[in-house]
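The structure under discussion appears below in the form of structure tokens.
Only one protein chain is missing; all other protein chains are in place.
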Amino acid sequence: MIIPEKLKAEVKNLSFYYHQIQAIKNIHLPIAENRITALIGPSGCGKTTYLRCFNRMHDLYPNNRYEGEIILYPDRLNIISPKVDPIEVRMRISMVFQKPNPFPKTIYENVAYGLRVRGENRRSFLNEKVEIALRQAALWDEVKDRLFDHAFNLSGGQQQRLCIARALATDPEILLFDEPTSALDPTATSKIEELIMQLKKDVTIIIVTHNMQQAARVSDYTAFMYLGEIIEFDKTDKIFTRPSKKLTEDYITGRFG
Amino acid sequence: MKRSLLIIFKERAIEGTLLLCALSSIFITLSIVVILFYESFGFFKDIPLREFLTGTQWTPLFAQPKFGILPLVCGTLLVTGIAVLVALPIGLIVAVYLSEYASHRIREMAKPTLELLAAIPTVVYGYFALLFLTPILQQLIPDLSGFNALSPGIIIGIMIIPYVSSASEDSMRAVPMHIREGSYAMGATKFQTAFRVIIPSAFSGIAASFIIGISRAIGETMVVAIAAGMMPNLTLNPLKPVQTLTAYIVGVSLGDLPHGTLEYKTIFAAGITLFLMTLFLNILGFWFKRKIREVY
Partner (left out) sequence: MEPEQNSFQEIRERIIQNKLRDHLFWILGFFSTLIGFVVLFTLIIDLFIDGFPRLSWSFLVSYPSRFPEKAGILSAWVGTTLVMVVTAITAIPLGIAAGIYLEEYGKKNWLTHLIEINMNNLAGVPSIIYGLLALGLFVYFFKFGESILTGGLTLGLLILPMVVTSTRESIKSIPNSIREASYALGATKWQTIKDHILPYSMGGILTGVIIGLSRAIGETAPIITVGALTFIAFLPSPPLSPTFPFISFKWLFDPFTVMPIQMFNWVSRPQKEFHLNAAAAGIILLVMTLVMNGLAIYLRYRFRKRMKW
């Protein structure tokens, strides 16, 4: 397994259980800083489950159990340790979901929400942050005249970019994308992909996708998952041109999945 | 950015407060049981249970009091029976119609309007039964006395139609489309599909809705208090005046009711009888509702 130049996080020996069922089996994976790491694999292979370990979403539901470590650099915090507050983890690692899920509030309040839960209520500061986040999410020009419109009035693609802005407003260290374009049309998809590539200069990105072309287009590193295990991890161009495992080759050439 | 203890404490305190509020339901149920038993305890000390359950006369306020609950139970069952004869068939037909036949627009209009039937104050229904329906029925049935079981029975029946129709319709609409399609594919009409496939599939839900309706009818008070007359009468003749358990409680409460007298205790004895009847039905209804969940 290749080791990227600078690490933002490192997954060591991670296993995850729903009740007694093991969904993630002994995963090792380095996450490179300011790079995009893609997770690909057939549906049900555990890639979303794996992604949701990073911001402790599994803690919301009973009878879930983690084993192993996810070390977050630079402070070497094991973010899945029971001693670490999941809320602290979520404040450092943001997430964008499969379907756009804006709050039924105004555009402005959606973006400001993450700051508000941190106790931030200074108007000028919020204004500034909201604008920066919306610019980062390439949504500013489309919504700057209607920041106080209801978020549900936006199109699907705009809603998803709003969710990205919402996640960015709190300056997360890692941004998780869970199949962010699966509910969108091709035009909106390419906009989001472009955006993701631009974002990596500011933030480390992990993206789950079932769309192999998407992984090939946007990511620097790719991990291929199958039945809860990482089969192969490498630089993206290597995975898609010269995979070393037969299973990976079969999957990316469309023989199954 | 470690969360402070204060925040954790606040979250806990909020959860605890909310739990206390949720526990109020248990407190209420316990209070009902305790109060009913406690207040009627004195009654059952004086009056043997056997006399209470088998006596055929209920005259607690007479000089020679008799404490047989049967006339009140009989009155309750008679009125409920009439209500059920009105509400169950009509409620079921309405449910089938709204679930299987009616257009979206008719359904959207009919459902809230039907629900209004259950929202009208029962004292208004009482007025309607006594001063509108009874005179009309007296034209048709000359033997009908001014106070009778028939008129409030019919009115209560109409009142509980929405309880029956709305819950039945919900359970019919919950029957998956592919089950309907299976029947239509065999050349069945809507009518055949509704009665041979949908109703049997939704049986538990329909049964639960019937039971809720019956339980409502048993507990209904003001319509009978106004229009059925206040006469404990061991009869199944719907043309005669009767008194129900509920009407008895109201009738006694209207007068001066000193705490601790036998008179005071009788309303709790009647209350406990009523409570047990509806509790039995509620449990039965609950059992049917649980069966719904098992099906799909």
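Labels for the chains are A and B, by order of writing; each one numbers its residues from 1.
Basically, a contact is a pair of C-beta atoms (placed from the backbone, for glycine too) under 8 Å apart; a residue touches a chain by one contact, two chains touch by 3 or more.
Model, not experiment: these values are computed from the prediction.
Chemist: From the list B:I69, B:M222 or B:I292, pick the residue that touches the absent chain.
Modeler: Of these options, the touching residue for the absent chain is B:M222.
Chemist: Using the document's definition of touch, tell me which of B:A102, B:L239 or B:L262 contacts the absent chain.
Modeler: Only one of B:A102, B:L239 or B:L262 touches the chain omitted from view, namely B:A102.
Chemist: What is the set of subunit B residues that contact the non-displayed chain in the whole complex?
Modeler: On the side of subunit B, residues 3, 7, 10-11, 14-15, 17-19, 21-26, 28-29, 31-32, 35-36, 38-39, 90, 93-94, 96-98, 101-102, 106, 110, 112-117, 119-128, 130-132, 158, 161-162, 187-192, 194, 212, 215, 218-222, 225-226, 246, 249-250, 253-254, 257, 259, 267-268, 271, 274-275, 278-279, 281-283, 285-286 touch the unshown chain.
Chemist: Touching the absent chain: which residues on subunit A qualify?
Modeler: Considering the whole complex, subunit A reaches the absent chain at 55, 57, 60, 62, 87-88, 90-91, 94-95, 97, 99, 101-104, 113-114, 116-118, 152, 163, 166-167, 170.
Here, only the chains that are shown with their structure count from here on.
Chemist: Taking each chain's centre as the mean of its CA atoms, how far is subunit A from subunit B in angstrom?
Modeler: 54
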